[in-house]
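With one protein chain removed, the remaining protein chains of the complex are shown where they sit.
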Amino acid sequence: MRVPILKQGNYLIASIQSALSDYELLQLRDDLAAQVGRFRSKGVIVDVTVLDIMDSFAVRTLRAIAQIARMRGSETVIVGIQPEVAFAMVQLGLALGEVETALDLEEGLALLELRTKQGGSRDSQS
Amino acid sequence: MDGKKRERETRTKNQDPEKRESSYESLTGPVIPESTAALLRELVSHLRENRTQLREEWARRITESQLLLAMTKEEIFKEATAVYDNYIAVLETGSVEALEAYARDLSERIIPRGVETREVLGIVLLLRDVLARSLFKKYQADFALLNRVLDAYEPAANRIANTVGVGFVQERERIIRQQQEAIRELSTPVLQVRERLLILPIIGVIDPQRARQLTEQLLRGIRANRAKVVVIDITGVPAVDSMVANHLVQTVDASRLMGATVIVTGLSSEIAQTLVTIGVDLTKMKTVGDLQGGIEEAERLLGYKVNMVTQSTDQIAAAK
Partner (left out) sequence: MTAKAEIHIPINSDSDIVTARQQGRALAQEMGFNGSDLTVISTAISEIARNIVEHAKSGEIILNAVNSPGTVNSPGKIGLVVIARDKGPGIADIALAMQDGYSTGKGLGVGLPGSRRLMDEFEITSAPGIGTTVTMKKWKR
């Protein structure tokens, strides 16, 4: 199944709906790469809430997504990694390196706002 | 699925007198002479015929021996009936599976009421004795036959006693382990001091099992409280060796994967130095001297988010 990618303002949100095969992950990478270019997106969120595992291939692909997006001027945030998944990942020896993470979609959007508005407009926030 | 298949097989065996003895294989050894199977069958019908009387006799002896004092007479009789019927089933089918399951279930019910191992073994041995006596009475006229009946009965009876005893002990150990876990969980609470900020004050020795459990607890806490910053205070941990340190590093990494920043407090600079020399990578770990300082740092981190527009880019980067 293809992962649906939603365009919201300056951001792209890919929300994974079910377990993905390697092929489907690569498809997601390519789809995101194409859309980041087309929409000149400022940020990408990959929502992995439903994934019950993240192995080395998933991590490798997510890192690649972040790299490709960065080359096109876009920040990537991975959101929704579950507690058990996070623990298994670190035991396996995986970290996301430079890739940003956030608790959930809401937090991810807040983080992107922070990253992309740095040095930008002074919205009044209290 | 397998369970059902097994059941069906057992039933077929029971209906087929020729194959029947093979179902005793697991009970008394590999080869059972037909005569033993026949004797056990006779035994089973004897136990069936005298069910009421033998059961009552057994329950009476239990009360007399002051066993299962925590239970009422009615309860004892009810359980005695169930054990008695399971007992017959074992003799008949040669399979202890049902008895095993019942023993576990029984143990689960009676352990919280303080029933002890000695009492459980006591009642099973009493039943063995009650049944042996009744066999004695029935066959006393024919000594040779009596001997053969007892020879067939004894290994089966021992196996049953063993099954119930082992089942009880295992269940008790499981409950003890569960209680230990619960106590541990209580002894290291994940505290929410303010919105989005958790504190995990660890006190006492950390072994691998506790370390894993602490991490799981913290990660669940991060999700449940939507925490952004966590302060782990290890002032109360007597020995911080490389195992503990590596585990802390894992916890920091896992928390970060969930979007939370960890601050470790209570790690003396001497110990930190030692850890680095033996190869623990502390660079990714944010450490602050004491808990108070850690909380202040955490609040600053959270404050950056709230007042972000007034902060410079450098400070935001430093906060990450």
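Before moving on, here are some points about what is shown:
A and B are the chain letters, set down in written order, and residue numbers restart from 1 in every chain.
The rule is simple: a contact is a pair of C-beta atoms (placed from the backbone, for glycine too) under 8 Å apart; a residue touches a chain by one contact, two chains touch by 3 or more.
In this text, all values refer to a predicted model and were calculated from it rather than measured experimentally.
Among the residues A:Asp31, A:Glu84 or A:Asp104, only A:Glu84 touches the chain that is left out of the figure.
The omitted chain makes contact with chain A at the following residues, 19-23, 52-57, 59-60, 82-85, 87-89, 91-94. Although one chain is not drawn, its touching partners on chain B can still be listed: residues 2-3, 6, 97, 100, 165-166, 169-170, 173-174, 216.
The working rule: only the chains that are shown with their structure count from here on.
Distance from the chain A centre to the chain B centre is 40 Å, each centre being the mean of its Cα atoms. Residues 215-216, 219-220, 222-223, 226, 228, 250, 253-260, 305-309, 313, 316 of chain B are the ones that touch chain A when the two sit in their complex. Residue ranges of chain A in contact with chain B, taken from their complex: 79, 81-87, 89-91, 95-96, 101-104, 107, 110-111, 114, 118-119, 122-123, 125-126.
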